[in-house]
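A single protein chain has been removed from this complex, and every other one stays in its place.
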Amino acid sequence: MSPQFDHLYQALSKVIGYIYPNEIELSWSILIVLYPYITGLVAGAFILASLERVFNVKALRPTYVIALLTSFAFLLVATMPLIFHLGKPFRAWEIMITPHLTSAMAIFGFVYLWYLMVVLLLEIWFDYRRDLVLWSKETKGFKRWIYKVLSLGVYDISPEALKWDDKLGYAITVIGIPSAFLLHGYVGFIFGSIKANPWWSTVMMPIIFLFSAMVSGIALVMVIYIILNYIRKQKIDMLCLDTIAKYLFYIIIIDFAMESLDQIHRFYEAEESFEIISLLISGKLYITLLIMQVLVGMIIPLLTLGILQFYKPKERVRRIIYLLTGIIVLVGIFFMRWNVVIGGQLFSKSFLGFTSFKLSLIGSEGFLMASIWLIVPFLILAFLFWLFPPWKKSLVEH
Amino acid sequence: MPSQIKRLLVLGVIIVSLFLLLKFLMTPVSFGQFGHYRGLALDEIAAHPVKYIGSKTCIKCHDTIVTMKNEGYHSDIECENCHGPAYKHNKTPKKVKLFKPDSREFCAKCHSVNLARPEKAITQQKINKHHPGKKCITCHNPHEP
Partner (left out) sequence: MTNKKENLSRRNFIKYAGITAGTVLVSSAISPFNAVLFAANKPKGKGVWYGIAIDIEKCIGCGSCAKTCKIENDVPQEPFFFRSWVEQYTIKKDGTIKVESPNGGIDGFTQSVPANEVQKTFFVPKMCNHCSKSPCVQVCPVGATFESPEGVVLVDENYCIGCRYCVQACPYGCRYVHPVKNVVDKCTLCFHRLKKGLNPACMDNCPTKARISGDLNDPESAIALFISTKNVYVLKPHLNTGSKLYYNALNQEVR
């Protein structure tokens, strides 16, 4: 008995009922929980930015650039958990070179890189182009070099050129909205199309993933906006914050409705997998689903934000409430991903038993590794705020 | 056309061409031969060594005992089922000998009473009660049961 299998022997002793012998170890672990979480933040932050740009919600203007940069910072990190999870990470290029078109996962190679990355880069470029040209003239040294390169050799900032920037930025955002939906919708489809697993196989899966992505993205931008202004000791635009919270409230309602519909439907139809799934929810997923995802992540924010629509306490109090609500929403959505990915593998496809999951601290799929992938995007974002400070931009009205 | 679009188009064309070039260079040679997979994989999998060589090879040297087995109740059982894979023994018969099972547990794997065993399929004995302690092969010749 070599030590490399010790954790499997332990898991074997914790099996309840019957599982297929190959199901003892969960194939998709915390890194695969992280990937939909991160891409959800990307898509959600982008949708918030597009709310201002395309749907003309002027109150959100202060967060437009922050949302774009947040989306970009997280997008840069998004593939990392995936690549680190692969059994053969150095073969990851195969997904781009010989994608199997019947596989939803292969579509990722194109949706991720060619669509949303291009959209995000272009939108940020069109918005920042004027400033890049100006900053490249004003600054010195390393920064100057970067601005020059990023301006792509286009130095025309005449009013006509700026009008083109505006038009093109608008067009790209419009094209970008479906791409944001696709990026996260396909992740939901990856799970929703697995007929072998009844916890995943539902038409609602891409839709649930999408709306929970929007919830998490909006909450993230709200939290970053509050913290950023606190660090910079700036006065926060309360109208903007109230508007973000309002949209967060609406999207949580829709997300909650979609998830409830899925469960009610499951409960009502009570088909073959119903018994084992009920045991799953009331047993192994009791804390992560009923308490963390539903109660803490959805019901408490719903009640809080709902009350705040009618009764608005002082600014300071509202800010703290928004901050706390944003954080528990983010935690709740993380647990939603956990419950889908881990929960779906805890019960056997024989519908006769459960295996167990133990998250290790170290190791390639451990807690520390997962934390790194959650912390790095914030470091990248800090770097982006330093390199492309949104508050130093010459504000252009859209 | 504004200079931004011109610059972006040029950049776009360069990047797409680079990608297409990479795709052409990195796709494995036999890919797509029979379907969306490497055709060479079929040969690679087929090259795996065969370990259980079959009693038709055993009989070439051990003709008496294999013939005796083939005439009794154990006729349907391959030699290697009890004695293990013979590919090494076939190559170097003097150096590598095969396992000769003789424990009660070995025979019990098939012949012990288990309600799930169809009675038509195999004779079953309550091995705890049937001459406990004695080796089965003391009375039963495994090649002529």
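Should a chain be cited, it is by its letter among A and B, assigned in written order, with residues numbered from 1 in that chain.
In the analysis below, a residue touches a chain if its C-beta (ideal position, glycine included) is under 8 Å from a C-beta of that chain, and two chains touch if they have at least 3 such contacts.
Note that the structure is a prediction, hence the values are computed from the model and not measured.
Student: Just to verify: which one of A:I16, A:A92, A:L162 or A:I254 makes contact with the chain not shown?
Tutor: A:A92
Student: Where does subunit A touch the missing chain, residue by residue?
Tutor: Counting over the whole complex, subunit A touches the hidden chain at residues 1, 4-5, 8, 12, 17-18, 20-25, 27-28, 85-89, 91-92, 94-95, 98-100, 102-106, 108-109, 190, 193-197, 345, 348-353.
Student: On subunit B, what residues meet the omitted chain?
Tutor: Residues touching the hidden chain, for subunit B, are 28, 31, 34-38, 41-42, 44-52, 54, 74, 76-78, 80-81, 84-85, 108-110, 112-118, 120-122.
In this text, only the chains that are shown with their structure count from here on.
Student: Roughly how far is subunit A from subunit B, centre to centre by C-alpha average, rounded to an integer in Å?
Tutor: The computed centroid separation for subunit A versus subunit B comes out at 45 Å.
Student: Spell out the part of subunit B that touches subunit A in their complex, as residue ranges.
Tutor: 2-5, 7-8, 11, 19, 22-23, 26-28, 31, 36
Student: What residues on subunit A touch subunit B, complex-wise?
Tutor: Going through subunit A, the ones touching subunit B are 93, 96-98, 100, 122, 126, 129, 152-154, 156, 160-161, 164-165, 168.
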